[in-house]
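Note that one protein chain is taken out, while the other chains of the complex remain in position.
Going by the order they are written in, the chains are A, B and C; count residues from 1 in each one.
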Amino acid sequence: MKNNIKEDKKLVSGYYEHPDDLIDAVRVIREKELPIEDIFTPFPIHGLDEIAGLRKSRIPTLGFIFGLIGSISAFGFMTWVFTVDYPLIIGGKPYFSVPAFIPITFEVTILFAALAMVFGFLIRSKLGMGAKNRIYDKKITDDHFLVLLKGDSSTLLESAKQVLSATGAMDVKIIED
Amino acid sequence: MDQTFEFKQKYKVVLAVLLGIGILSLVYSIFSVESGRIWANVLLNNIYFLAFALIGFVFISVHIVGQAGWHTSIQRIPEAMGSFLPVAAVLMAILLFGMHDIYHWTHEHHDPILEGKAAYLNAPFFIIRMVIYFGGWIFFGWKLRSLSVKSDLDPDLKYFKKSIYYAGAFLVFFAITSSTASWDWIMSIDAHWYSTIFGWYIFISIFVSGIAVIILLVIFLQSQGYMSHVNKEHLHDLGKYLFGFSVFWMYLWFSQYMLIWYANIPEETVYFIQRIEEYNFLFYGNFLINFFAPFLILIHRKAPRLKRVMVIGAIIVFIGHWIDLYLAIMPGVLGDKASIGITEIGLTIGYVGLFLWVVFRSLAKAKLVPVNHPFFKESLEYHNL
Amino acid sequence: MKIYWKGFEELREANDKATGNEFPHELPIVLNKQSKGSSRRDFLKTFGFTIAGATIAASCERPITKAIPFLIKPEEIIPGKSNYYASTFFDGELHQSILVKVRDGRPIKIEGNDLAPMSNGGTNGIVQGSVLELYDNNRYRGPLSHGEEVSWEDLDKKISEQMAGADGKIVLLSGGIISPTTNNSIKEFLSAYDNSEHIVYDPVSHNSIREANHQVFGLNSIPEYRFDKAEVILSFGADFLGTWISPTEFSFQYIQNRKPTEDNPAMSRHIQIESGMSMTGSNADQRITIKPSREKAILANLLAFLINESELDSFTGKLPESPIDIKVLAEELLNHKNKSLVICGSNDTESQMMVNGINYLLGSYGNTINFDRSLHSCQGVDSSIENLVKEMNEGKVSGIIFYNSNPAYDYSDRDAFLKGFQNLDFSISLSYTTDETSKLCQFVCPDHHFLESWNDAEPKDGLFSLCQPAIRNIFNTRQAQESLLTWTGKDVAFDDYLKKFWEENIYPLSGSDMDFRAFWNKYLHDGILEIPASSKLKPSIGSGQLLEILGSLALEKEGETELILYTPVSVGTGKHANNPWLQENPDPVSKVVWDNYAAVSPKYADENGLNTGDVIKINGKYEIPVLLQPGQMYGTISVALGYGREEGGKASIGTGRNFYPLVRTEKGQRKYFSTVEFEKTGKTYDLASTQMHHSMEGRALIRETNLDEYKKDPAAGNEIHEEIELRLDSLYEKHEFAGHHWGLSVDLSSCTGCNACVVACNAENNVPVVGKEQVKLGREMHWIRIDRYYSGDPESPEVLRQPVMCQHCDNAPCENVCPVAATTRSSEGVNQMIYNRCVGTRYCNNNCPYKVRRFNWFDFNKADSIPKNTVDPFDLTLDLPRMVLNPDVTVRAKGVMEKCTFCLQRVQEKKLNAKLEDRVLEDGEIKTACQQVCPTQALTFGDLNDENSDLSKHVRNPRNYHLLEEIHTLPSVSYLTKIRNKSGEA
Partner (left out) sequence: MYVSPVRETLITGNKTYKDVTNDISNPVEGKPGKFWYLGITISVIALFFGLFATIITIWYGIGTWGLNKTIGWGFSITTFVWWIGIGHAGTFISAILLLFRQRWRTSINRAAEAMTIFAVLCASVFPLIHMGRILLFFFMFPYPNTRHLWVNFNSPLLWDVFAITTYFIVSLLFWYMGLLPDLGSLRDRAKTRMRKISYRLLSFGWTGSMKHWQRHEILSLMLAGLAAPLVLSVHSIVSFDFATSVIPGWHTTIFPPYFVAGAIFSGFAMVQTLMIITRKALHLENYITLGHISSMNKIIILTGSIVGVAYLTELFMAWYSGVEYEHYAFINRATGPYWFAYWIMMTCNVVSPQLFWFKKIRRNPMITFVISIFINIGMWFERFVIIVTSLHRDYLPSSWSIYKPTIIEIGLFIGTLGLFFTGYFLFIKFFPVIAIAEVKSIIIVDRSKKQVKNADSEK
């Protein structure tokens, strides 16, 4: 998935046509401790991240932090405006009218959290308008489950090819950039 | 898997002690506190424990109608909770003797507003409604329970299919009666006051505490070596309910409070003014304990998977919504003279004993899981996203 | 050139787009064209007008390019500060002593003159509206001859030739005149021409009163009525609070005796016997409906009863049958002998004579009625115009000068008049504005508007009131008196003439010890001169005379359907029909605007298959829409006069229908009722009304009680107030207003519903006129309205009224919801509206329980940046009518919410004055426009924080309550319960 793959970097790819085949294959690959460059699937396969050894995403934490920032800044801002900067008597309500501040605080919290998570996701995944990510196989988005193994050294290259073929992968090939 | 709960002697002893504490404090109260306070406490606990019974059936019915599967592994617990219904009915019947102490509208009055409400707020109609509520609830409860138990012996799907109809009908009946019952029994204490959201607010309040009781019972049974098939995923779901409905309770609490605060119409604000002035600590405490506590405890994804955290959360919610009801009932009955003492705590302990006795007895009568439920197997393989 | 600006915005705008003309060409300002020597006042006027123009330009968001500064500043003029000049309003019917508020050279508002003994500072709607007529687009710009513009000199020459060559009569047909100086000038004019005659013509005649007094007492005058001294008032169809003779004066008197307090819980009792629901009738404690033809029968029975009760005589003749039992009435009157007052609104000498008899027997003369200061208005003799028309048709008249009269519109036999008109050699109109008659005339010699004129008035014997110009004549007009004098051959300015007349005639009378200069200045300043009443006239009736009246009664036949023609309170007899403020001022009873209609009782309508909006045809000719009017007598139809003008400007033409042709003349007397036939036409017509629902729906909005109850418990009718106050707990602290906390109290007992406050508010606050179509949609812009509800039997309901303006709530529901904080509380407890900030969501108005907020649905004021979208049906946004705008009050743009401000500009002015004078603001110093105008002083403005203020006393009164107080809006406006006097009701 890397955008700018180094000159001499070699990768081995092969695809499966069923998620269960893929999962079995990944289990084998992990057993053999072959470095996985990436796995491409047409849809999310539950549990694949654990099997492939991916770390948990920190997007929720990001959302939580920004949500907190949102709520504090919204509530703080409204409090400042109504008690310090420009207090107005409105409908006989107190200047610091907490219940009335809640809805906006809530909305800003959600907005901040959502924006932070979405942009976090896009930035971390290098996705965005005009992003030039390499498409290894045009059928990934259809029904190909593609595994991409690192083949930095020739031994790795070989064993990668072997494992892929052995697990029933199709169109096993070496990819250079 | 085919376990059956055994109502062991040691449980009985403990529960008898609890019951004893309740009776002793009742006796104590009769001699030392005014009758209104006793009746108010009886009402509070009647409603609170009746609520668990009802929520038991509501929980089951919602899942049956929604064609959920995961709940089947714990289904027998809410069913057993429901067996408290007839006892609750008897207790409510006893309460009728204390009506005069609780409901001011039963007094002689020349209040034009109350006179306007007399067509609804009068003792005979009140009793008729109570009979209808209990009649309906007990009927549907009995049907749902017996269909479930019958399916243990006969794997035919007809019980399952029938239960869908009964569950649906019960929910409709409950949707109306839960509101009217809360108007009758709680809202009419402050006879002038009204709030359209009140019925739903009370419903969510008791629903959250009902979930808490289910969680506590599940974890208790697991600790006693039962229900080993119940895994973290199931707990996670119950935890999400506890979390989600606590937030929802806050939403309704806020909606009601904010709207009344905002419009500032005296006939509505009087309710909150009394509570803020005379029950200041509990009033804000109620909000903290029922919203912030479960919110902060359960917000982390992993939290609902940890039993200890769940137990703490459930106990807080259990106490919290008792306070919620306390705040709904006491100011109207006792004004500023209410307090929490031996009467309140002792009686509640007694009710806990009685409730658990009935529940355990019922739990022991059938298998701990509905083995023939068509979705039962799904429940075992159940995964949260 | 130096640029004068009044604020940063203006300066910036002036610099930004220094384009356009300050004075557009259409504004014909001719300076110093008339050579009469320039007085100091002329100088003021000239320069004042310059500034005025600048101010108008400024208030209308126009760029300023040029303004001429004062070279030497006149001592009394401070730009931006108003001056008040005492003057007099008299339109031929209605007199009022006034103060004219002149701001930077232009009159913008009329206030009552507090010194005036007749109005006591009150005014009515018509007087309030008259300032707008000064700026009427429809005014003549200069003299016309056969429709062509000519110079005064040429015209005078032509006219003099015509008059000199007249072989027949020259008639001056004028409206009522109460000015001694004018009368003097007329006298001079008449003496210059042999065959000349002055005829006074009142479109709505009260001549029978003079006639009756003449016949009974030998006094050809209208006496002074003292409603304040009457304990029982019995009125036969006289709308004395609304239109009858001197309504503002009577309203003030009437209410003096109807403000019961705990210390003095006395209150007069008012019984009204009438056919249609008049404003006065709606205020009565007891109201009896009859057909107009039956009035005489009641009067006769009453008189006979009183005669028989008295020791004077006994009447044994046959009496017509009375439709009501008069015994109770008579006994009540007798119980209050010397303290009762009976009046009658019919123009019927016999009736008035009987009334005189009744009053005489009740001892009213010298108590509630006296002739010491008899009234000078209503001099028109009905038969004289009849004769004139006859003579016109006979060709005996060569020329007529129409002065403040418009018979082509308001004379009943219009065809005869028009036919006779053909025979005239010449016709001259002195009208200042186009009307039906002036359109016909060969020569138009436009008069000044009264605000441009010098004049005087003697409304009552020995009571003088001066009239001075508040602005230089805007157009090339000449005062009518001056025209007459010119034609007499006298070249004299009328102000000099007036001064001279006063020096010679009135100054000696006054017995003043000042020299004339000082005398003149004092009374010009005060506006009022009162000379002690000369004699004590005590009228008497011979014993046989009463029986004679009864004996020779000519009774009307009762008709199946009887039509009553009445003068509407808001518009009057038709002279002011082109005043959009008045046309949009709702009728006090029906709340209909911009129309007259046939009021029919609900039951009668039902039986005839009529509904509101159905058009009926009366006497086969006159079409008019029906309005179901509770309290209308069964079998009668009431229609207002004064509508249906054919000439006279946009606001009057085609507004309503002219019903003067249905005025009937009998024995030389005009009668305002007749038996008619009507048929349904099948057509329908939408009447515009500012109120659609007429029942209070049992809500405690207007709390009322009876005097008896009030005596027992001053909080009677208002018992729930205390209960509610106890419940008004809040979830949050109330804001305290440290300095002032303005408030307003409205005495519901005092409000007669005359709607003068509405017009005053329009004038003060630049409230736009929206027109009939918009009112139909429910979009009138009035900041104050008088809610009117009926209760009881629809055939004889009780009427309740409540003036409602912004309540300035401390817990204002409107403020809460404005997203941009465009409406907030001021530090003085006023709910303020920040027009600049308003984005127009109308959320505030939705939330206002009183629905007092008004939204600018269209660009009513031409204050919008989008071109060609102004909705201004009456051209009030042209430069001329815009001169009336109050520069202290922002003109609101399209899409902005507005509402009552408690006349913030007045509060501010008085506060600043006090500050400049380094003193404490006094209670009562600030008067809101509605309060100032109110003839019955029903409103009290003041400071709630000041414990000793009148307002605080009202608030502590057990009668005090707030509208919708149970919803905890905490209004600053409060109401005092309405008290009726139903004791001893028959």
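Definition applied: a residue touches a chain if its C-beta (ideal position, glycine included) is under 8 Å from a C-beta of that chain, and two chains touch if they have at least 3 such contacts.
Treat the numbers as computed from the prediction; the structure is a model and nothing was measured.
Engineer: The chain left out touches which of the shown chains?
Structural biologist: If we consider the entire complex, the absent chain touches A, B, C.
Engineer: Which of these touches the unseen chain: B:48, B:70, B:84 or B:137?
Structural biologist: In the complete complex, the chain left out is touched by residue B:70.
Engineer: If the hidden chain were put back, which of C:869, C:908 or C:948 would touch it?
Structural biologist: C:869
Engineer: Have a look at C:256, C:691 or C:730 and name the one touching the chain we're not showing.
Structural biologist: Only one listed residue reaches the unshown chain, and that is C:691.
Engineer: Can you name the residues of subunit B that touch the chain not displayed here?
Structural biologist: 65, 67-70, 112-113, 116-117, 120, 157, 160, 168, 172, 175-176, 179, 183, 192, 194-200, 240, 247-248, 251-252, 255-256, 258-260, 262-263, 265, 267, 374-375, 377-378, 380-385
Engineer: Residue by residue, what part of subunit A touches the chain that was omitted?
Structural biologist: Residues in contact with the chain left out: 1, 17-18, 20-21, 38-46, 48-49, 52, 54, 57, 59-60, 63, 77-78, 81-82, 85-86, 88, 90-91, 93, 97, 100-101, 103-104, 106-108, 110-111, 113-115, 117-118, 121-122, 124-136, 138-143, 146.
Engineer: Tell me, which residues in subunit C touch the chain that this view leaves out?
Structural biologist: 691-699, 701, 774, 777-780, 785, 787-789, 802, 804, 813, 816-821, 837-843, 845-847, 849-851, 853-859, 864, 866, 869, 871, 893-897, 963-964, 967, 969
Everything that follows uses one rule, which is that only the chains that are shown with their structure count from here on.
Engineer: What's the distance between the Cα centroids of subunit B and subunit C, rounded to whole Å?
Structural biologist: Centres of subunit B and subunit C (C-alpha means) sit 71 Å apart.
Engineer: Per the centroid of Cα atoms for each chain, what is the distance between subunit A and subunit B, given in Å?
Structural biologist: Their C-alpha centroids are separated by 42 Å.
Engineer: Could you give the separation in Å between the centres of subunit A and subunit C, each centre being the mean of its C-alpha atoms?
Structural biologist: Result: the chain centres lie 80 Å from each other.
Engineer: Which residues of subunit A are in contact with two or more other chains?
Structural biologist: 92
Engineer: Which parts of subunit C, given as residue numbers and ranges, touch two or more other chains?
Structural biologist: 730, 732, 811, 813, 816, in rising order.
Engineer: Give every residue of subunit C touching subunit A within the complex, in rising order.
Structural biologist: By the definition above, subunit C touches subunit A via 730, 732-735, 809-818, 821, 824-825, 827, 970.
Engineer: Over in the complex, which subunit C residues touch subunit B? Could you list them?
Structural biologist: Listed in rising order, the residues are 724, 727-732, 811, 813, 816, 966-968.
Engineer: In their shared complex, at which residues does subunit B touch subunit A?
Structural biologist: That would be residues 254, 257-258, 261-262, 264, 301, 383, 385 of subunit B.
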